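Read through the structure below, which is laid out as C-alpha cells, and then see the notes.
Complex shown without one protein chain; remaining protein chains in place.
And then chain A:
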Amino acid sequence: MTTAGRRYVVGYSGDKRSKDALRLGVALARASRGELELVHVVRTDDPFQPVYPPVGDVTPIIRRQARTRLEEAARTVPSDVVARTHVREHESVAAGLVAAAEELGAGLVVVGAGGGAGRFAVGPVVGALLHSSTVPVALAPRRYRGDAPLTRLYAAVGTRPGAHLVIDEALAAVERSGLELVLISFLSGEDGEDDGAARRAVQEHLERAAAEARRHQPVTVHVAAGRTLKQAVRDVDWVPGGLLLIGSSRLARGRQTFLGTTAARLLKHIPVPMVVVPRPARTEEN
C-alpha cells in the first residue's frame, strides 16, 4: 500500500448516491492526502439480451452523457483535492469499478449506498461490489454531507478469527491519516444487558487486540452493549467525522454473503460512513 498519492475510485453515475459518494471521497482524500479517480461505468449490451425488433446501440449517446456528468462532478471537487475522470464500459457496473480500481492501483472504491428506506441500502450494484471487490469498499450513507472532516476511525472487532485483518487495515489507515483509532466490539441480546461473563470475555478479547495494536498507535477500546443491536449502536459516542471499518463476513467462515448478519444489521443503524474490508487472497483464518 503506497503512502503518498493514494488513489480512491469513486463510482459516479450522476444520481444522488453518486453525489454522496463523491462527498465521502473528498473527505477521505483530504484526510489522507489521497487523489480521486471518478469512474463512470457505462453498461455495455449483453448479446444475450435481445432487443425486439433489433435497433442500434445507444452506448455512444450514454457515453457522451457520462462524460458530461463526470466533468460537472469534477468541477464540484474542491481545489485542494486532485480528481481525474474516467468513462469505462463493462457488462456490470460493479465489475467495471473493481476493474478500474485494479487498473488504476486504487486502494479503495467509494460508492453511495443510500436508497430505499434506510440510510444504507444494498442495491444490486453495491451488493455485487461487496461480493466481488478486491479492495475495501466505502459506503456513503444517504444524504451524506461530508461537512465535518474525518477525525476518528472506528474499527469493528469481532471475536472470531480474522479480526486482526480489520485491525491491520485500520492501523495502516491511521498511519496515513492521523485519525484517532477506536476498537469497538458490539454486544447485543441478553449478554449485552448485564456485566456477566460474556461481556468480560469480549472486553478481554478487545484488550488483547488493542495491546497488540498499541505497539504502533494509540488506541482506545469500547464494548458497545445493548439489548438490541440498535441500542448497542447507540452506546457508541459517534463523532460527526467518524468512519467505521468492518470486515467482510468471509473473514468468518461458512457464510456466502459478504456482509455478516451483524454487519448487515449494523448498516441500518450506524450514523457514519462505513468501509468494508475484503478477505485477502490468502485464507489466513484456516
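Everything below uses one rule, namely that contacts are C-beta pairs under 8 Å (C-beta built on N, C-alpha and C of every residue); 3 or more make two chains touch, one makes a residue touch a chain; residues count from 1.
The rule we apply is simple: contacts and distances are computed from a predicted model.
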- Item | Per UniProt, the name of the complex member that is left out, chosen from "Amino acid transporter", "Xanthine dehydrogenase molybdopterin binding subunit", "Aspartyl/glutamyl-tRNA(Asn/Gln) amidotransferase subunit C" or "Asp23/Gls24 family envelope stress response protein" | "Amino acid transporter"
- Query: In the complete assembly, which of A:34, A:96, A:226 or A:247 touches the absent chain?
  - Reply: A:96
- Item | Option touching the unshown chain, where A:36, A:110 or A:128 are the choices | A:128
- Task: List the residues of chain A that touch the chain left out of this view.
- Result: 13-15, 17-18, 42-62, 65, 69, 88-96, 98-100, 102-103, 124-125, 128, 131-132, 134
